[in-house]
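Structure, as structure tokens:
Coming up: chain A.
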Amino acid sequence: MTLLLSLLLIPLLGTALVGLSGWVDRNFARVATLIIMIVDLAVAIILMARTSGGPVQVIHPWIPSFGVSFNLYVDGLSALLILLTTFIGVIAVIISWNEIKEKVTSFHIWMLLLQTGILIVFMARDMMLFYFGWELMLVPMFFLIGVWGHEEKLYSAIKFFLFTFTGSIFMLLALLYVYFQHAAQTGVLTFDLTQLLQTELSATAQTWVFLGLFVGFAVKVPIFPLHTWLPDAHTQAPTAGSLILAGLLLKTGVYGIMRITIPMAPAAAVYFTPWIIGLALIGIFYGALAAYPQRDFKRLVAYSSIAHLGFVILGVFVGNAAGYQGAVLQMVNHGLATGALFLIGGMLQQRTHTRLFEMFGGLWRQMPVLGGFLLFFCFASLGIPGTGNFIGELYVMGGAFTYHPLVGALTVFGILFAAAYSLRIFLATMHGPETTAFKNLPDASPRETLALGTLVAALVAIGFFPNLVTGPLYYPPDLSVPQSGRATTPAMVMPVETGTPSPVLAPTSPPLHTYLLPMNSNQLSDQRFDIASLSPDQQEVR
Partner candidate 1 sequence: MAQNILFYLAAVMAVATTSMVVITRNAVYAVLYLIMSLFAVALVFLSLNAPFLALVEIIVYAGAIMVLFLFVVMMLNLQGQRGDEATKRPTRRQMIVPGALALLLLILIVVSLSAGTPAATNAALSDPKLLGELLFTKHYLGVKLSGIILLIGTIGGLHIGRGGSIPSTMEKPIDDVTH
Partner candidate 2 sequence: MGHYQPLLPDLILAMGATFILLLGPLRDSQNLRDFLRWISLGLVAATAATLVWVNHGMATPYPLVGEGWLTTAPLHTAFAVVFLATIAWTILASTVPDEDAGEWYSMLLFLGTGMIILARAANLAAVFLGLEVLSISLYILIAFRYSKRSSLRGGIMYLLLAGFASGFLLFGMALIYAVFGTLQIAEIRTLALATDMGPMAKVGFGLLLVGVGFKLAAVPFHMWTPEVYESSPGTVTGLIASSSKGAMLAAFIPFLFLLETHWSIIWLFAALSMVGGNLLGLREIRVKRILAYSSIAHIGYVLTGYLAGDTLSANAAFLPSITGVNAVFFYVVAYAASILGAFAALGYIQGERDLTLRDLRGVGRRNPVLAFCLLIFVWSLAGLPPAVGFFGKIYLFSAAINAGYFWLPLIGLLGSAIGIYYYLRIIVHLFMMPADASDPKVHASTLQEWVMLGSAVAVIALGLFPETIFSFLRAF
Partner candidate 3 sequence: MGPIGLQHYLVLGAILFVLGVIGIVSRKNAVGILISIELMLNAANINLIAFSRYSNKPIFPTTMPEAAYMDGQVFAIFVIILAACEAAVALAIILNLFNMFGTIEVDDADTMRG
């Protein structure tokens, strides 16, 4: 399928174009990058449409002696995240237009390489290719933070790199273990995820594989004790870097957990579920509590990311349809809303050269448009109805209540906490006594309005039509599955009432089990994780 290849090759070969045009004039580099990103977005939209008919796959032999193939596979979930990637890519270029003044050409080249890496991660079906893309993302991000970042850029860049790299080592070991187990069992050398999922792993092996993979992805998400790189990296990165970090890089971790970790070691996933849900809840509260007292605009938003990603992880691990949909919705919403908050933080910094709240105050009078946007995104972040975040949190809550009422109740509290820090952002910057430090700050420029306006539109659209996001999840996982599989689109029905609550600490609690463990079925592995293959009683929930 040339569609998938072109999606990758456009940014990759685009680097050459940008390099050439940047050699002529630095503005040409910006324009060229923007065009490339837009074309890539267009391709992603076409891909999205194409995916509704079934997953799109392309396989080329790459390293046959090692069982590695160039195996790209895009189904609904992947297509959704690819769309998000290309969309945020466009926004990132627009938003860097005035901010990046030094080494413009290389900045855009790194952006394109980063985009390539992220796309590989979201598209790869071959685990070695996945790991390749995973590591490939690191270096451009390292440069984006390290060269164009703020005061403590070097410290943050190195910390970011070391954390993620160390995590990925455990992931690699786990992948290699499964690879060898699979080869030993079947005699087939392959890194193809579909085939690797057929590997039969003992309980002990599953535990280790799960832990290895989980640590690798959890660093990126980040899940509570592994999060310390995130505030530094987000705060110090340039605006576009923060946007991509929050909007995309964190999602690669969640994507890895959904796509690889849980299907690879389903029994272990069930076993560890209570612990991970505990960590997610800690993350929600820790993120909120740590965010509230921050003095730094971007640092506050960074901590809030930890809380938001806690919701996502919670949604993934409660193990029911509602939670799963909520998790995906929250991934997208968080990318848009938090990304937008970082954009505004960057805009404020560009105008005032500070990110400290005590320097701000009463800015509404000087910049009503930007203030309006800030208000909207703060509300989105705390999840008011009408924005996608509301729907996402609702779904996650529903899933949590289904899992266990106590977890659901705690989740509700978490949302209340979110309200506190979200409102503080707005109040501390736009309200209160007007600061005397800044006069005549320019309001949002048309370019900025365009970028933020697009994000508003996207959030509102998701708020009213959540099946823009959840719909792709019901795309047929394979062409062999009859079309009726996706007949029912999810309505906005809360699944709370029917779910049978399960004891929190029981390792074999039914919900996760039922849709994670068709180990011996000959269905495609994706189906394990797809709503379409839920057990009948859960499908009724919808």
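How were these candidates chosen? In short, all candidates are chains of the complex that A comes from, given by their letters.
Everything below uses one rule, namely that a contact is a pair of C-beta atoms (placed from the backbone, for glycine too) under 8 Å apart; a residue touches a chain by one contact, two chains touch by 3 or more; residues count from 1.
As the structure is a prediction and not an experimental result, all values here were calculated from the model.
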item: Chain A in this complex - touching candidate among 1, 2 or 3; value: 2
item: Residue ranges of chain A in contact with candidate 2 within the complex; value: 62-66, 128, 132, 135-136, 138-139, 142-143, 146-147, 153-154, 157-158, 161-162, 165-166, 169, 172-173, 176-177, 179-180, 183-184, 187, 189
